[in-house]
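Only a single protein chain was left out; the remaining protein chains are all shown in position.
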Amino acid sequence: MTVKLTHEGVTASGSELYCLNMGPQHPSTHGVLRVVLELDGETVVRAIPVLGYLHRGIEKLAESRTYPQFIPFTDRLDYVSSMCNNLAYCQTVEKLMTVEVPERAEYIRVIMAELNRIASHMLFIGATALDLGGMTGMMYTFRDRERILDLFNLASGSRLTYSYVRIGGVMNDISPEFVNLLRAFLADLPGMLQEYDDLINGNEIFQARLRDVSIVPASRLVSLGVTGPVLRAAGIAYDLRRKKPYGIYDRFQFDIPAGTVGDNWERYLMRVLEISESAKIIAQALEGLPEGPVMAKIPKVIKPPVGEVYHANESPRGELGFHIVSDGSTKPYRLHIRRPTFYNLGSIDALCRGVKIADVAAVLAVLDPCMGEADA
Amino acid sequence: MQESASFWLGLGRSLKKIAQDATGSVWMAEMIHTLAAVVAILSIILLSALVLVYLERKVCAWMQMRLGPNRLGPFGIFQTIADILKLMTKEDIQPTLVSPIMWALAPILLFMAAMTTYAVIPFDAGVIFADLNIGIFFFLAVGSQASLPLLMAGWSSNNKYAMIGGMRTVAQMISYEIPLVFSILGVVMITGSMKMSDIVKAQEGLWFIVTQPVAFVIYIIAATAETNRIPFDLVEAESELVAGPFTEYSGMRWAYFFLAEYAFMVGASCVAATLFLGGWNGPWLPGWIWFFLKVSAMIFLFMWFRWTFPRIRVDQLMSFGWKVLLPLSIANVVLTGIGLWLFFPLN
Amino acid sequence: MNLEMIAAGSLETKPEALLNEMRQLRDNPVFGFDRLIDLTAVDRGETFELVYRLNSLLHDRDLLVRAKVSLEQPTIASVSEIWESALFGEREVHDMFGIVFEGHPELEPLLAPEEGFGFFPLRKSYTLPGRSGQTDGGNGR
Partner (left out) sequence: MFGFGLIKGLSVTLRRCFSKPNTVEYPEERLPVGPMFRGGTIDLNLEKCIACGLCALACPNKAIDLATEKSESGKKVLTRYIHNIPVCLYCNYCIEACPTQAIHWTQNYEMSCLRKQDLMIDCMAGKGGDR
């Protein structure tokens, strides 16, 4: 897009504004996001997000793929939480077709989605530490995230683009080895979190960098369509797992962490707290994991009835919704994806105004954008 | 330890003698002696940079549960040589709209400033290039020149990231120079001299880290800021400013900045060892080994900081420097004065 | 406005009345739809159907608002002054369908390059070209 700047303007203090181009090639923009900053010295006056560098037209591609064939493309939306994307898409199609998913598959789906949430949040913690200059923190979280990826590899054969959740169930059953490794991981998780706490969260410099920075009133965030941990940090405990329990989420006991101030520190903290909550859910799901098939009896050729459906999941970044218009054929007539990152990035200007350049990196970090998703 | 000190001194003396015999002129011998010292210091800087780049990577890797360089040579010790070869063979790219003279001059000036500070560092008893009677003052004065080349680099690069980095340099260096000076002042007050050898000799009994612990902490913090290392590496803050003033430099020009940075770090560690850790003083081992060990410990401390802490923000940096460090260092000076007055009235 | 339809969660409105109704939906505490969750369009062949997905945090209720605009003159009022999330959503729909949102402060390409794609990808009139080097072009695969 053409960025129109008002940098002829001067501030009240009489200083001249200038514009700084952050990205698309920049160490802290998490991919190919570009933010044009209008600056007064080191203070941001305006921030304009420029998207689209990773636009692949996934929504159009969907129109030429059959329903199951689109699952691998959802992997490539938000590539750090592919399981959640698979799940959201498959549940949407199932809702359209009114398929009953076997119990075991439901439990496995919950385990996978929550594991992926932990993996995504671990990446977030590491990336935030890195964006604030603490490189070592990133290494530790990536080391631990690796264990989750290994688990996924064991279950699905892939470490990043799982395509594990399928319409009507999951790709294949989990092995006892997987369950054992998962239990071992859950047992080690508090130790990992303690280490992050010691190295990253507990560090006074880290806290000072995030506390009281970019406080935006909750009403503004609501209007901006922000969802997920960023909204919850502002004090609105809106989590689709609780508000509109999809799948079998109504069977689990877990808390929705919510903030009070809504600064960067709480946005960060939401993710840390959510890791433990996800671990709780996984433990309960493992406890209740029934025996049985993992795939429903679904026709070989999936032909949903004519209709329209919207279904949203709570992905690690917010409300991930699929809107499918079916014309009764094997391919969706129109498939729209409500990408949480896309709308969250719309709030960059609101979040960045008045902060320092260094905090733009912090704001981008706590928004946790995944450009594959934002640009679709 | 006198024997070891005489080893380096003897080396110097015999060199002078050989030169005098060969040329037959005292003046020429003095020149050659001085030149040898310059070469020695230069090689110390280059060698230490060579080793430190490797060490920094290794330390970083160990702290991050990695292996670090391990491909070239045993344990990867020749990695830095490969790096230097890469840097030297790189194309010298000069961006179109830079201000060429300033741009080219900046890395050289910075390296010169870094090198000059070594003139007053006492590596061992008597082993000092110039034992000026204002030694520590000279170190501070030359060291603070570093802000100028960085600003030059930032301004002449015609890059906004570089410019912001350059401006930050000046602000940061000026803010942290003052607590740095005040922290050193306590030591100077006790010694009653700014001569480096006097300061070290004054620590023969008790290191100043014991009598001046607050000053030591302030010195460490301010020196970290002065050498632009995490948590105060705002000048080249990677996640904000890409590389700050160095953004537009590549190849050997960039290597000069890198060298200077390490030279400053070693210099700051040397001064810390001299001022607070007793310099070459120590039992059993030769003085220069003691000095080397102390400097190594200081360097490890700097590296340890770098791979543990996140970066501070620019306004926090400023307020910390002016509102915390400066009053603290002044209080330290006042307390030192009172202590001196109480225990050694007017000697 | 049709209250039963709102209670049922789906509302169809005329493009002319859109802005007014949307404002009521947000400001009237009976409705209290304070969030525009999503905004998209569907190419229905003869018309573009705009889909607004509203959510009320207050009443924990969803509403789907549809408005149809013609293919020839796809123009509709922008709701970006009511919900800020429409700023991004409308720009995306503008890129993909060429629908013009009147009153949008900067209807610049968002996902498209600066000069736009040159076509509107999500319109049904646009078919994906086949992959280069492949002979089965046409169906976009």
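Per-chain residue numbering starts at 1, and chain names A, B and C are given in the order in which the chains are listed.
Methods note: a contact is a pair of C-beta atoms (placed from the backbone, for glycine too) under 8 Å apart; a residue touches a chain by one contact, two chains touch by 3 or more.
Here the structure is a predicted model, which means the values were calculated and not measured.
Engineer: Among A:Asn21, A:Asn153 or A:Ser276, which residue is in contact with the omitted chain in the full complex?
Structural biologist: The missing chain is touched by A:Asn153.
Engineer: Write down which of A:Phe73, A:Tyr107 or A:Tyr310 is the residue touching the left-out chain.
Structural biologist: A:Phe73
Engineer: Hey, which of A:Glu16, A:Glu100, A:Asp188 or A:Glu204 is the one touching the hidden chain?
Structural biologist: Counting the whole complex, the residue in contact with the absent chain is A:Glu204.
Engineer: What residue numbers in chain B mark contact with the hidden partner chain?
Structural biologist: Interface residues of chain B facing the absent chain: 59, 61-67, 70, 304-305, 307-309.
Engineer: Take the complete complex as the reference. Which residues in chain A touch the chain that isn't displayed?
Structural biologist: Its contact residues with the unshown chain are 65, 68-73, 75, 136, 140, 143, 150, 153-158, 161, 163, 171-172, 195, 198-200, 202-205, 207.
By definition in this document, only the chains that are shown with their structure count from here on.
Engineer: Select the category (line, ring, star, complete, other) that matches the graph of chains linked by touching.
Structural biologist: Basically the chains just string along in a line.
Engineer: Using C-alpha centroids, which chain lies at the maximum separation from chain B?
Structural biologist: C
Engineer: What chain sits nearest the middle when you go by CA atom centres?
Structural biologist: Closest chain centre to the overall C-alpha centroid: A.
Engineer: So how far apart, in whole Å, are chain A and chain C when each is placed at the average of its C-alpha atoms?
Structural biologist: 23
Engineer: Taking the mean of the CA coordinates per chain, how far is chain A from chain B in Å?
Structural biologist: From the centre of chain A to the centre of chain B is 45 Å.
Engineer: Among the residues of chain C, pick out those that touch two or more other chains and give their numbers.
Structural biologist: Not one residue of chain C touches more than one other chain, so the list is empty.
Engineer: Touching two or more other chains, which residues of chain B qualify?
Structural biologist: Expected reply: no residues.
Engineer: What residues on chain C touch chain A, complex-wise?
Structural biologist: Interface residues on the chain C side: 34-38, 40, 42-43, 51, 53, 57, 60, 64, 83-85, 87-89, 92, 96, 106, 108-114, 121-122, 126, 128, 139-141.
Engineer: Chain C touches which residues of chain A in the complex?
Structural biologist: Residue positions touching the partner: 1-2, 4, 51-52, 55, 57, 59-61, 63-65, 219-220, 222-227, 236, 238, 243, 310, 312, 319, 321, 323, 325, 333-334, 336, 338, 342-343, 345-346, 350, 375-376.
Engineer: Under the touch definition given earlier, write down the residues of chain A that touch chain B in their complex.
Structural biologist: Touch list, chain A to chain B: 18, 20-21, 26-28, 42, 129-137, 139-140, 143, 199-200, 203, 205-206, 208-209, 356-361.
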